[in-house]
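Shown here: the complex without one of its protein chains, the others still in place.
Entry: subunit A
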Amino acid sequence: MKINLKEHLSLTEKRNAKSDLLFSRKRNRRRCAAFRNTQKGLAFILPSFAGVCIFWLIPYVDVIRRSFCGAVNGEFVGIENYRTIFANKAFRLAAGNTLRFFGVCVPLLVVLSLIIAVLLAGQKRFTKILKSFFLLPMAIPVASVVLLWRLLFDDQGLLNHLLHMLSVQTTDWMNTGASFYVLVISYIWRNLGYDVVLWMAGLSAIPAALYEAAKVDGAGEWKCFTKITLPNLLPSLFTIVVLSVLNAFKVFREAYLVAGDYPQEKMYLLQHLFNNWYRDLSLDKMSAAAVVTGLVIFLLILGLWKAWGKGGAE
């Protein structure tokens, strides 16, 4: 496929050079065509956009409207629903846990994946197969690991067995505050490869000439890393953090299948709360929470959007 593309490109370049003259004469005619193309462009998008409106956009706008309405009679109640959820103990617990979860595991994941990416990039052999190993968890269905998770984190499970053999104090993972780390481990295990791939893409974009020049000047490996690698990876950092945060929402799958509706308190995330409100059909609280969470995520995405824009301008 790639070779094909190259052939194609060189062909058109040749053709282009010939038709350059023709092009300037036809510029006016092309301007007329531009309008027609606008309509055609819209025609390509229309089927998709119609579906997006029906299934995603309009219902979400409706949820925003509902968030200002009472649950019983649908009357306008202002910010009453928002006041309710912010006063709600379960919401505060869940939001706190979710933020804490992001605060602990996103930096952990980003740093760990960077270390692995740098090590992998320096690896001469088996790079590809090792990368596959790190990426594979992404493909493993949650259902397939539920059983392992249960056997691993049980009070008498494999992990405690290992700790016991190493004479380390064991913990009842699922029923104490340690359950929080069950989430962290699940999350890192599943998303490590994703971030490693992103970091490696960033690494491969750094020109090798920079390193060669530094080596000539007598810089050591560590100096190369701090003075060349890190500054050059900085633009990727923001994107990787945002994507890691968004992926973090999916940790609910493991958490739910392993621990159910009401897990240990430290494990109780916003996702559990949404799920429980959904079951009780508390539409008022749910709509307000959906708007608040959506807004926070939207701000993150705006930042991402800006970062992409910068990348394009460079």
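Observations
To be clear about the criterion, a residue touches a chain if its C-beta (ideal position, glycine included) is under 8 Å from a C-beta of that chain, and two chains touch if they have at least 3 such contacts; residues count from 1.
Quick note on the criterion: contacts and distances are computed from a predicted model.
For the omitted chain of this complex, the UniProt record lists the protein as "Inner membrane ABC transporter permease protein ycjP", which is one of "(2Fe-2S)-binding protein", "Stage V sporulation protein AC", "Dihydropteroate synthase" or "Inner membrane ABC transporter permease protein ycjP". For the chain left out of this panel, the touching residue among A:Val52, A:Leu99 or A:Val168 is A:Val52. The chain not shown here is touched by just one of A:Phe102, A:Tyr181 or A:Phe274, and that residue is A:Phe274. Checked against the full complex, the one of A:Val184, A:Val197 or A:Ile228 touching the unshown chain is A:Val197. Interface note for the absent chain: among A:Leu135, A:Ala178, A:Ala214 or A:Ile228, the touching residue is A:Leu135.
Annotation for subunit A: contacts to the undisplayed chain at residues 1, 5, 8-9, 12-13, 15-16, 19, 22-23, 26, 33-34, 37-38, 40-45, 47-49, 51-52, 54-60, 62-63, 116, 119-120, 122-123, 130, 132-148, 150-151, 154-158, 160-161, 164, 189, 192-194, 197-198, 201-202, 205, 220-221, 236, 239-240, 243, 246, 249-250, 252-253, 256-257, 270-271, 274-275, 278, 283, 286-287, 290, 293-294, 297-298, 300-301, 304-305, 308, 311-312.
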